[in-house]
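One structure is given below, encoded as C-alpha cells.
With one protein chain withheld, the remaining protein chains of the complex are depicted in position.
The letters A, B and C name the chains in turn, as written, and every chain counts its residues from 1.
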C-alpha cells in the first residue's frame, strides 16, 4: 500500500481515491467487470436514471468527430424502480460507493427521485443532471438558468440526507454563476462538465449524422473547455468539484486536479481502453509519490494557488 | 472554367466563391503568397485591427490540445492607421475582396474604426469581432449580451456604407438570440464561430500552459460546436452566415454549407497545410459538379431544408 | 480482453477489400463465429473510437485470427496501411456469435458484400457439425467477390449474384434465396449484409416459415454494452444492444422502422 493519501471528501462521502466514472459511459459498472476491478474505483457513477423507463433517441446515436464523439442516447434507462430492484444490489456487492445520476424533465421529478433513492443504503450520493430541457420553461435546458438550478438543488437536498452533486451543463455563458446557484441551493459538490452541444453532417446523405440531429460532444476534444470551467469555478465556490471531459490518461487527470478538481470522472476514455479508470488510479498515486507529495490535496488547484499562477486576461484582446 | 455557380452574396458584396480566411490565421494574406493564389480566394479576411496598436499577450501564446489549438494572441496588431497606410494597399493589389476584422474594448471604438475604414475603397466589408470583454460592463465579453451586440452592430452600420458582418462568440448559452440581435442591429451577415474559451495545464510547471491562462480553442476539435451553431442560427435568421471552426478539408466545408452557411472560413487549417484554402475552393467546385448541382445555393442548408431533415430533440433525454 | 495482435498478413484481395491475419492467441482461443473485435487504430486521439470488425477466421490451434475488411474511411484506411510485424490493439472477442444448434441439416448462409466476412468461420463450424452449407454471396461486381476458395475447399455450395452481372446471376441475393426456399428444404438461414438486404431476407424467411439469424451493424461507441449507442428496438418493444445482445439476432427479433 502506498503511503500517499489519495482519499477525498464530497460532502459526507469519503472516497478512497478521486477517480469515478462519467455517468452513461460505464453502464452500471457490472458490464465492465472483465476489465475493471470495481473495488479499486473511488466511486461508481451509474447511468442516468429517470422516474419512468425511457427508450431513448432514434439511431444513429453516436458518431465520431476529431478527437471526440457526438452522442444522443436520450437517457435510455429502465427507470428508477427497476434500477433499484435489479441493478443496485448487484453493484453494491462490490462495496465501492455508488453515485446515482438522476434526471427529470420537470423539476418535481428530481424531488421524487431523491425521495425514492433516499431509502437505498447502497446509494452513497446523488448526482443531479440538469442538462435536459425544462419542458415547462420553453425548452432551454434547466442547467442554463441559475434560478432553476438553485430550485432543483434545493429540492433534491430537501428529499435526501445523502450528499448531492449537481452536474452542470457547459453550454452556458457563465458557468460560475450556475455553479454558485447550485452551491447556494445546498449542493455538496459539483460535476463538470456534461457534454457540449454539437452536430455533425453526414454529407453523403445530406442530413445530420445523428438521428436526433444534435448531440453531446465528449472526449479529448472538449478537455480544454472542461479544464477552463473547472479552473474558473474552483476559484469561485467552496464545494468540491468532480472534473471530467476528455480524460484518457493519468496526465489528463492531473491537469484537472491542478485546475482545482477534487476528483475526476472518466467517460469516453472507457471506450478507448476499458481499463482507463484503473490506469488513472495508479497513475495519480505514482505521480504523487514520484513528486514527493504526501496528500492529493497538495496539488488540487495548484495551478492557481501556486507560485506560478498568473493573471487571467482576455485571450482575444489582452484587456 | 467550371459551369457551376459558386458566387455568393453577403449584403451588397458578391464573392466569386464562398471561401475566405479566418481573421488572425492568415495575416494580411501577403505572408501566404508563396502558398496561396490570393486572387483565387472568395475574400481575404485580415487579422483583427484596433484603433491603437497592441503588443498582445505574454508568451506562451499557443499550445496544442487534442485536435485543437489554444491561443491567446491578444490582438497584437499595428493599429488601424498603420494597417491602412502600409498593409491595405499591398493586399488590394490582388483584387480579391478584403474583409477587415475590427475590435474595440469599448463600444464607441467600433464606430470610430468603421468611420476610418469607410474612406478606404480597398475595404469590401467590415467584420466586427465582439468576443472581447467589455471593460465598461464588468468584463463579460460584449458578444455574450444581445443588447450590446445590437448596439455595436447598429453603431458600425451607422458609420459605414459597406456590408457589416458580425462575428459571434460561441461562449454563450443561446447563440440564436445573439444572432438575432445582430440581425436586428442591421448586420448584413454573421460569422460564426470565434474560438471557444479553453485552458490547458502544463503539469510539469504546475500552471496554465498559456501566459494569459485562458485561450481560444480552435481547430477540428470545435467543428461539431460550430456546425451546431450554424445549423441552429441559419434557421433563425435571414442574413448569410460565414461558417467556420475546424475546417481542414473541402468535406468539412461542405458540412458547413449543408448546415446552412453561405460561405466558409479557414483558420487553423492554414497551419496544417498552407494551401488548405485552395484545396477547399477546388473541392467545393468539384463536389458540386460531381453531384450534378449547378449552383452552390442548392446545398446551402440542405441538411435541414432537405427531405431527410428530422426533428431536433434533446440529446440527453429525448424530450 | 485487450490483446496486442501481431500482423502476419495484410493483403489486398479485392476492390477496396483487405484480408488481415494476426497472431492473437487469447482471442483465437475464446472466439466464436459471429463475434467481433474492436480495433484501436492509434494511441493518439484521432481517429478516436475503436472500429468493430468481425472475425473472418478463427484458428484456435495456431492462435491466429483473420479479418476481411472493406476500406471505407479513415479507420479502415489506417488498417490497410499496416505492415507485417506491426501490432494492433484488439479488444475482444465481443458480442454473442451465431448459434448452430438448429434442427435439420441444411443451412443457407447469405452474405451481402463485406457482410460475408463472419460467415466463413460459421461455415467451418457448421461443416464440423456435418451440416450441409449453401452460401449465397451477393456483391456489386466480380472484383468485390473474395475468398471463395475457402468455401470450395470445404465443399460448400456457392451461389453468386452481382448487381452488374459481371459474375454469377445478375441481381440480388433474394432471387436465388427465394428459389431455394421454394424448391428445396432449408432448415436454417444466416444472413449478414446491408440492412436493406437483411430486411428482404428476413421477410422471405418469415414468409416461408424458416428460422434463422442475422448479424447486424450499428454505430458503436464502446462495444461493451455501457454506452447504449447501438441500442436497437426489437419487435417486442424492448431495445437490444447490438454490441452485447448481438450482433447476431434471431430472424424477426428486431423491429425495422
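Heads up, the rule we're going with is that a residue touches a chain if its C-beta (ideal position, glycine included) is under 8 Å from a C-beta of that chain, and two chains touch if they have at least 3 such contacts.
Owing to the predicted nature of the structure, the values given are computational and were not obtained by experimental measurement.
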Among shown chains, those touching the left-out chain: A, B, C
Sole contact to the chain not displayed, among B:42, B:163, B:185 or B:219: B:219
Sole contact to the chain not displayed, among A:220, A:240, A:265 or A:283: A:220
Contacts of chain C with the absent chain, listed as residue ranges: 42, 44-47, 74
Residues belonging to chain B that touch the chain removed from view: 24-27, 31-32, 34-35, 47, 55-56, 58-64, 66-69, 71, 73, 76, 219-221, 248, 268, 270-275
Residues of chain A (touch criterion as defined above) contacting the omitted chain: 66-67, 220
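Keep this in mind: only the chains that are shown with their structure count from here on.
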Identifier of the chain whose CA centre is least distant from the whole-structure CA centre: A
Most remote chain, CA-based centroid, reference being chain C: B
Chain A and chain C, separation of their C-alpha mean positions in angstrom: 37
Computed distance of Cα centres, chain B from chain A, in Å: 32
Chain centre separation in whole Å, for chain C relative to chain B (CA means): 46
Junction residues of chain A, two or more chains touched: 55-56, 58, 66-68, 71, 73, 76, 219-221
Two or more partner chains touched - positions in chain C: 45-46
